[in-house]
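With one protein chain held back, the other chains of the complex are shown just where they sit.
Let's look at chain A:
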């Protein structure tokens, strides 16, 4: 389904990033990093809207020839970025949304762990499994 899923801290450093296949890891890192530009742009545009009305899902950040990059930003400005293969046309916006929601829930669980230090890299196995499940599907 997704080929790369990243959680990025408020300060724009990666809290979690994973991609399949692993050979293209670097490419995805660059891609996710570059997508932050658009995230920033969208967030600052959203910033004007009222907080409670704000949509967390940012939609398609930008398409590339082979991939589509979607974004999502939590209220605490933690960003989720998901890269999807362009050829995977079966994936609709709604599904992307629900995937992000799942990701957000799992991330919240990670944050609730008293042993997790906010700002540290996410090493939770539960989170990892959830990400894996989102990556394997369909693919």
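We adopt the following convention: contacts are C-beta pairs under 8 Å (C-beta built on N, C-alpha and C of every residue); 3 or more make two chains touch, one makes a residue touch a chain; residues count from 1.
To be clear about the criterion, contacts and distances are computed from a predicted model.
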item: Undepicted complex member, UniProt protein name, chosen from "G protein pathway suppressor 1", "non-specific serine/threonine protein kinase", "Trafficking protein particle complex subunit 10" or "TBC1 domain family member 15 isoform X1"; value: "Trafficking protein particle complex subunit 10"
item: For chain A, residues in touch with the removed chain; value: 9, 11-14, 25-26, 29-30, 33-34, 36-38, 40-41, 62-66, 86-87, 89-90, 119
